[in-house]
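What follows is a single structure, and I will ask about it in a moment.
Just one protein chain is left out here, and the rest sit where they should.
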Amino acid sequence: MPVDCAFEIAIERVSILDEHGVFDESLAQGLIPDDDVVKLYRHMSMCRHFDEIAFKLQRSGRMGTYPENRGQEATSLGAAYALEDKDWMVTCYRENAGLFWRGVDPEKILLHWMGDERGNNISVRATPLAIPIGTQMLHAVGLGWASKYRGEDGIACTFFGDGATSEGDFHEAMNFAANLDLPVVFVCQNNSWAISTPTAINCSAPTLAQRGLAYGMHCVQVDGNDLFAMVKVIRDAATRARTESRPTFIEAITYRLGDHTTADDARRYRDQDVVDEWSARDPMIRLRKWLEQRDLWDEGREQALRTENEIYVKGVVERAGGIEPPTTDDMFAWMYSEIPPVLDLQRRTLRTSSLGQGIDGSGS
Amino acid sequence: MPVDCAFEIAIERVSILDEHGVFDESLAQGLIPDDDVVKLYRHMSMCRHFDEIAFKLQRSGRMGTYPENRGQEATSLGAAYALEDKDWMVTCYRENAGLFWRGVDPEKILLHWMGDERGNNISVRATPLAIPIGTQMLHAVGLGWASKYRGEDGIACTFFGDGATSEGDFHEAMNFAANLDLPVVFVCQNNSWAISTPTAINCSAPTLAQRGLAYGMHCVQVDGNDLFAMVKVIRDAATRARTESRPTFIEAITYRLGDHTTADDARRYRDQDVVDEWSARDPMIRLRKWLEQRDLWDEGREQALRTENEIYVKGVVERAGGIEPPTTDDMFAWMYSEIPPVLDLQRRTLRTSSLGQGIDGSGS
Amino acid sequence: MANLTLVQAINLALSQEMEKDDRVMLMGEDIGINGGVFRVTEGLHERFGSRRVVDTPLAESGIIGTAIGLAMGGLRPVPEIQFEGFLAPAYDQICTHAARMRSRTRAGLTAPLTIRVPVGGGIHAPELHSDSPEAIFTHNPGIKVVMPSSPYDAKGLLTSAIRDPDPVIFFEPKRIYRAFREEVPEDEYTLPIGKARVVREGCEMTMVSWGATVVQCMNAIEASGRDIELIDLRTINPFDMNTVAASVCKTGRAVVVHEAPMSCGIGAELSARIMEQCFLRLEAPVQRVTGFDTIMPYYKLELDYMPDAERIGKAISETAAY
Partner (left out) sequence: MANLTLVQAINLALSQEMEKDDRVMLMGEDIGINGGVFRVTEGLHERFGSRRVVDTPLAESGIIGTAIGLAMGGLRPVPEIQFEGFLAPAYDQICTHAARMRSRTRAGLTAPLTIRVPVGGGIHAPELHSDSPEAIFTHNPGIKVVMPSSPYDAKGLLTSAIRDPDPVIFFEPKRIYRAFREEVPEDEYTLPIGKARVVREGCEMTMVSWGATVVQCMNAIEASGRDIELIDLRTINPFDMNTVAASVCKTGRAVVVHEAPMSCGIGAELSARIMEQCFLRLEAPVQRVTGFDTIMPYYKLELDYMPDAERIGKAISETAAY
């Protein structure tokens, strides 16, 4: 037959707890113990409060640009819950919930946005927030590879936005992982926007999930505001990575409820109506309802939690704000494992010209 | 339903005249007039001879590195035949057959490989041979876009190898074309190798054609050694580009019968058996049989053609070899629209230091 | 005449060139409905529509690579790269193709595109939003590099850049996007690419700078009370060595100021050329006041990194005293 079929495929979409409260018991079977659901809800709530406070810090001039995470908490948190300590989490900048769950001190995230590199010095297996869009996925591929190289079963799970999938490095990362059989989970947070650019300009295909088909990679679409579904798809993907050393591409559909960052004004380019629709799909609303239906949560606990969050985040802000300022030495001290003589001269004199200085660095 | 289908697709594979001589009359209907098939065969034969002579020029030290085109002629030739003069052909370096058909003087191609920029000064709508792999497709996207911008219906057709699809720019080009609705045809010549790297290392998916699914692009797989099928898929894609301003991704399956370039020795990394198998699938063998079956060709014409080719290519080589050498002025003259004073000083003195020269450039 | 900020002057140049020449079109991330993250293209999408003001996918190599194709196809694309740090993913297309197309094809094909990019530090932005890579694109031959230091210059230079038959990187010092206003003619005008401007004449010393640091230099010069000649390079590549050399041969002393790291910066090139051309007139070594040979730090330290009036002042006294 001169015209026959070269390739055929279908991609699944996964949802467990939807915005109307519909809950798929069978898929949820054994997924998250009730106690943990409570913990996860509490964590999300803390993150939401942190987000509000961070926003205010920027508005009051105590912090630089900050990207609100509001509305997207379930995505990275579900992933972080499903991952293990030995795994790497390689994020962009809207994954506070997941990073905090893994043990990144929220103070570090504030420090980062306060223009302080010390915010990137973290002790868990997480890379610093990625400012250059679409570049960090390659590091995840390398980190997963290093683990496989040593015969360990740690994996790398990387996060990025819909916009990031337009960058060449995204493609190269996916292609390396697929062709070299590396244990990586790629999570695209499709939040409808890349600053003011709607997803259709970055991907006009019917789904973002199908980006993975180019590499023969397992792809799946998931409701990113559904904590249960997130845990399930990440756990499946992590198993695929750990046991078969095969990558997975996950499109997590969520929504950026806030502005892109505090430097942005989303009213310039989007309708409030759609934002309102998405507000109703907030991952916390459905989770709280689910807990309340099962008597795992009530208004009293909610009140108590609010107070707890306030105290906790206040402490975080105080620690971040109270840190002694960096010194000019810090510009030089971390450039190389040992400071070279020419740079040391700049460090000691805070001058770029050695005018009037001997070659030994003496002089003015 | 919590797990449902997000996306489903199938990709077609097209063949008209296969390696066994099986010919699909219905698909071939009205595709290429018999006269033109003869012309195309003659052209292919000329290109094959050119290729042999170019190889010998390198071996005898009269030319630098040269990439043999042998075995891949049908792919670019089929495309060139299906395109119009107003269209752009944006190639890599194994598309001599298509370029010559469009009117690029073969002498220019020799000049290019002889290390002479004048080989890139061509008057038809074709871009220079692309040395940096995977970068030229973006230019095709821009060229197609410029045509659309002006309300014209010219399109751009770009060629690249299987290896090139690993580069980030390939992804960015496909994504731009798909999302901005641009009239571009992407032709991947899957010739099994990227130097010594087998296709599986550059794409481990079942087909290369599915690379296009990532962008929601129309994709098709075609026998690249089948001139008829090439003409058909390019014509369909060109129509899609011209009338709907939509791009197409074509995987043309062919094989590099020679070494990667004259600097390569393919025996280091591949088995002669497979090469022999592919030699039997040579696009010229099946085309000649097809013509002979229809009494459009015979041994006498073949002999005559051989002599013609020899005379023609000899002339090409003489012209390329006889051109006066470039002058040092040529290094400077083409850098900018007008030569800046500082560069002019370098041009006039062939010196980089102005030591002993006045600021007006006078002096030694 | 209108009293405009740098942002407004650029916006005006863009709209006038678009008005005049249908081949001119804008493309980039968030430049359309949003008007660009610095609002430089504000109102242009509304006015010229989405054929001529195009929001692109988030891919810098793609933006520059397609712009090269657009330019080879006869248009005059003006792509925006959102911050200078994101020139890096487009480095290959800029240096491998835009800069080489003319010489590679012996002018058979050319790439007259103008890449607009906010540049430099001082606005408390995140990392990679505060760098100064002008030397990189000067060491790579084939691409013109322009950086205005005022609204008036910005309008005239951008108009020239768009009309220039060669590829141009037009760096916009973001620190002074809205820092001050200046009288700018409403009619179109051009300023020559490749020509420096003597901002202030003087005979005691020559100071050379460009972009946002020109303001710091002025402050330092005024504070010093000395008779210093200040040259604003305006075009970094090809730079106007004649003006610089003539001045230094007159004054015998020179200080070069820039934000980029010192090593292999434009300061190095100017310093070397000044020595080559004015050796016997030099009364002191050329002094460089630049960023350090380190990464531009996160913003808590950025002001310690950037040359300021104090550091420039020190260089002035040292050079004078030499």
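A, B and C are the chain letters, set down in written order, and residue numbers restart from 1 in every chain.
In this text, a contact is a pair of C-beta atoms (placed from the backbone, for glycine too) under 8 Å apart; a residue touches a chain by one contact, two chains touch by 3 or more.
Just so we're clear, the structure is a prediction, and the values are computed from it rather than from any experiment.
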Item to check | Left-out chain, listing which of the shown chains it touches | outcome: A, B, C
Checklist entry - Which listed residue (C:20, C:139 or C:178) would be found touching the missing chain in the intact complex? => result C:139
Checklist entry - Among B:71, B:168, B:183 or B:283, which residue is in touch with the absent chain? => result B:168
Checklist entry - Of the residues C:36, C:89, C:194 or C:211, which one touches the chain left out of the display? => result C:89
Next on the checklist: Tell me which of C:15, C:219 or C:263 is the one touching the absent chain.
Outcome noted: C:263
Item to check | Touching the absent chain when the full complex is considered, from A:24, A:117, A:162 or A:282 | outcome: A:117
Checklist outcome for this item: subunit A positions in touch with the non-displayed chain are 88, 117-118, 120-123, 127-128, 132, 135, 138-147, 149-150, 156, 168-169, 172-173, 175-176, 179-180, 330, 334-337, 340-343, 353-355, 357, 359
Item to check | For subunit C, the residues touching the chain missing from this view | outcome: 85, 88-89, 91-92, 95-96, 99-100, 103-104, 127-128, 135-136, 138-142, 237, 260-269, 271-272, 275-276, 279, 284-288, 293-295, 297
Item to check | Hidden partner interface residues of subunit B, rising order | outcome: 64-65, 112-117, 131-135, 163-164, 166-169, 194-197, 201-202, 263-264, 268-269, 325-326, 328, 330-332, 335, 342-343, 346-347, 350-353, 355-356, 364
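FYI, only the chains that are shown with their structure count from here on.
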Checklist entry - If you average the Cα atoms of subunit A and of subunit B to get two centres, how far apart are those centres in Å? => result 42
Item to check | Gap in Å, rounded to a whole number, between the CA centres of subunit C and subunit A | outcome: 35
Checklist entry - So which stretches of subunit A touch two or more other chains? => result 166-169, 201-202
Next on the checklist: I need the residues of subunit C touching at least two other chains; which ones are they?
Outcome noted: 56-57, 59, 61-62, 89
